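With one protein chain removed, the remaining protein chains of the complex are shown where they sit.
Residue numbering begins at 1 within each chain, and the chains themselves are lettered A, B and C in the order written.
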Amino acid sequence: MSENVAIIGVGSTAVRAVTPEVSYRELTFEAAQRAYADADISHTEIQSAVCCEEDFFEGISIADEYTPDQLGVVLRSVETVTGDGLHGLAVAAMQIQTGIFDVVVVEAHSKASNILNFDHVIEYALDPIWNRPLGFHPEFVAGLEMNRFLKESGASVEDCDRVVAKNRTNALANPIAAYPARITAEDVAQSPDTFSPMRKMHQARRADGAVVLVLASEERARKASRPIWITGTGWANDTPTLESRPWGSDAATRAAAKMAFGEAGISDPDKEIDFFEVDDLYAYRELLTLASLGVKDGAGKINTSGGSIGMGHTLDTIGLYRVAMCVEALRNGSAGTALAHAWRGVPTTSAAVAILSNNHG
Amino acid sequence: MKPNFGTPLSSADIESGKVFSVSYEPRLEYAWDTGPAIGRYLQELKNGRLVGRKCHKCDRTFIPPRHFCELCFRPADEWVVLENTGTVNTFSICYVTWDMKKLTYPQIPAVIEVDGASEGYGILHLIADVDPNEVKVGMKVQAVWKPAEEREGSITDLKHWSPLK
Amino acid sequence: MRIPADHEHSAWKGNLPFGSFYTVGLAGQAFFEALRDRGEILGARCSKCEWVYVPAALFCERCFAELKDYTPVAHEGDVVSFTLCHLDLEGERLDPPDIVAIVRLDGAQSVLVHRGLGDPSEWSIGARAKVRLRDDREGSILDIEGFELI
Partner (left out) sequence: MTKFVRRAQETPPELSWAAAKAALDSAGMTLDDIDCVIHGTAPDAFDGVHYNGEYLAGGSGAWGKPYTRCYVGGGTGVFAPIHAWMHLASGKFKTALVVCEEKMSSCQPHPQGAFLTIFDHTTERALGPNLLWIFALEQQRYMAKHGIKNEEIALASVKNKRNALDHPSAQLGAELTVEEVLASEVMAHPVHRLMVSPTSDGAAACVMAVEDVAKAVTDKPAWIEGVGWALDTAFWTNRDLYYPRYVEKAAWMAYKMAGIEKPAEEIDFAEPYDPFAYKELHHLEGLQLAPKGQAPKLLAEGHFNRDGKLPSVPSGGLLGVGNPIAAAGMMKICELFWQVRGEAGKRQVKGGNPRRGVAQAWGDLMQVGTVIVVGAS
């Protein structure tokens, strides 16, 4: 990167299936207060904010209206990106690299529990002319991709069962995870078919939560107690159409990884990265993501937090929870270089990657 | 720079079936958690009174109430029961509904600065029981509530505002 | 509507009360005219990218050329993938499940998404399938009834 950027503060709420005691405002306020305390900054020092959200997840048109107050950034530069939090992280880092800001925050939250008919919202994302009139449950898209991926890769449904057992079990050690469970692959194999070959337990369950990150320029980060450096970011889209995508591979993640690895100077992720927090909205996606990242030996390094299957599917906050888990591992010494990855879910082909490290350059 | 696209269609193009189309009714339904501040606000509307929150640090009393002060960025300190009266900050006389249907009798939306809140702090609401031509910026108004048994914890429990008598 | 969640917490219930009306676009218009009037599945060829889009598209996503070479593709092709949908849009279980298939029609590079017809247990990736059309076509993707295995 042309100018080094660090994460100097992380704040998150616990991930929970429901959060009836708070609105999105108080939920985000909690994450922001934690982040600013972690960074040891006042809200007055923040020059800009990047928020990540979608109108129909919020139930608000032009939902960016309601972003500044709970971040303490009234009358400052605030923008909204309809992307995962990792897209927001990349945008915030670029803002700092332009030289106009020293301190920028990134925010995303999920009040998934407030959406009464989530499947209808996702249905509304299907192409209105070609796909939506067919009237299927929209997650057929994941079923198609899983089936094709298994065929091309040689991975099995049992491999996917094992991903679920691993991530749910990993979540037992994560105090902010919503869905920890002591289960085995055999338990997963018993769960009902949904979008065959997919089973119900292969799908991450939705949850509420908020994350705020404080990013700073190198000069400002040097004054912070525990900066974690963003050594590479990458993001990319494949075609939005169902008709023209490859189906058995994830071109968006491959392109995003290539960009991030290039920036971070990584040529062999197996050797150079020791901690991976990657997309697992569906169990097969963890396997597909690792293949797309070029990771061959992931034993003990993949989604030790529990991933989205163990922690919860927090809409566009997924990527920021991945980053929060990476930062924790880097700070406590259990990792030297970490990778966070997110995919935005069906029917999108939108992926982002960030490489984080205790050191830079 | 003569544009090549942006092909205009008339209603006849659609109605005659000349141009193919698809209609769809999305189901986008929510139950938004109110949280402590707006939850209490609604509950007090059911009780027939307006409440605000006060931040001791900046000494502001704000309505709609928030759990935290967005300027000091700290939890707000106390609830304040506001007056039943206020001042018209600005208003309109509107002849169409939200979906552009014509109204025979216009609505009078307004920002009402509520007495007891900090100066200039108001809420969006409606003015009624008045000749629209009589409404002025700066006019004093009072809240007119629905009967207690009809109130349900909604901003419409406050029926409207009318000139202070 | 305010709904008390329990004695202390409440939620406000509401919806986004609008509908949507979509024109099918310039390429869609050509596609549906061919489908309705001639029973053809229209593709659009990008000669530079050697890629035939089905359904026909106005532009090539890869090189951004305007596509003007519209030609029908075959009604038969390979099953690229399929899934059995055990849930409907309301989350209710379906028995038998819906079959959703993507089929690469001969002559096309992209796939067509539609309902799979017949016995779910007979479907497999790599099988051959063909389009079944409705007789009463009106210019919609539903003018195609689905794919049947050959």
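We take it that a residue touches a chain if its C-beta (ideal position, glycine included) is under 8 Å from a C-beta of that chain, and two chains touch if they have at least 3 such contacts.
Quick caveat: nothing in here was measured; it's all calculated off a predicted structure.
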Report task. Would you mind spotting which of A:77, A:153, A:169 or A:358 touches the chain that isn't drawn? Result -> A:77
Report summary line: Touching the hidden chain, out of B:48, B:64, B:116 or B:163, is B:64
Query - Omitted-chain contact residue, chosen from B:93, B:148 or B:164 - result: B:93
Report summary line: Given C:20, C:47 or C:124, the residue that touches the chain left out of view is C:20
**Report entry** Footprint left on chain C by the chain that the document does not show
**Finding:** 12, 14, 16-29, 58-59, 61-64, 66
Query - Interface with the unshown chain - residue positions in chain B - result: 1-10, 13-14, 19, 23-24, 26, 30, 32, 34, 38, 41-42, 62, 64, 66, 70, 89-100, 106-107, 109-111, 118, 120-126, 132, 137-138, 154-156
Report summary line: chain A residues touching the chain left out here are 1-3, 54-56, 59-69, 73-83, 87, 90-91, 93-95, 97-100, 121-122, 124-125, 127-129, 234-241, 251, 255-256, 259, 344, 347-350
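Criterion: only the chains that are shown with their structure count from here on.
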Report task. Give the label of the chain whose average Cα location is farthest from that of chain C. Result -> B
Query - Centre-of-Cα separation between chain C and chain A, whole angstrom - result: 29
Query raised in the report: Where the CA atoms of chain B average out and where those of chain C average out, how many Å apart are those spots?
Result: 42
Requested in this report: Would you give the residues of chain C that are in contact with at least 2 other chains, written as numbers and ranges?
Outcome: 5, 9, 11, 13-14, 16, 20, 22, 24, 28, 140
Query raised in the report: In chain A, which residues are in touch with two or more of the other chains?
Result: 20-21, 56, 59, 114, 116, 120, 123, 128-129, 133
Query raised in the report: In their complex, what parts of chain C are in touch with chain A?
Result: 5-6, 8-9, 11, 13-14, 16, 20, 22, 24-25, 28, 53-55, 61, 80-91, 93, 97-98, 100, 102, 109-115, 125, 140-142
Report summary line: In the complex, chain B touches chain C at residues 7, 9, 14, 17, 19-34, 38-39, 42-43, 152-154
**Report entry** Contacting residues of chain A [partner chain B, same complex]
**Finding:** 19-26, 29, 32-33, 36, 42-43, 56, 59, 68-70, 72, 74, 111, 113-117, 120-121, 123-124, 128-129, 132-133
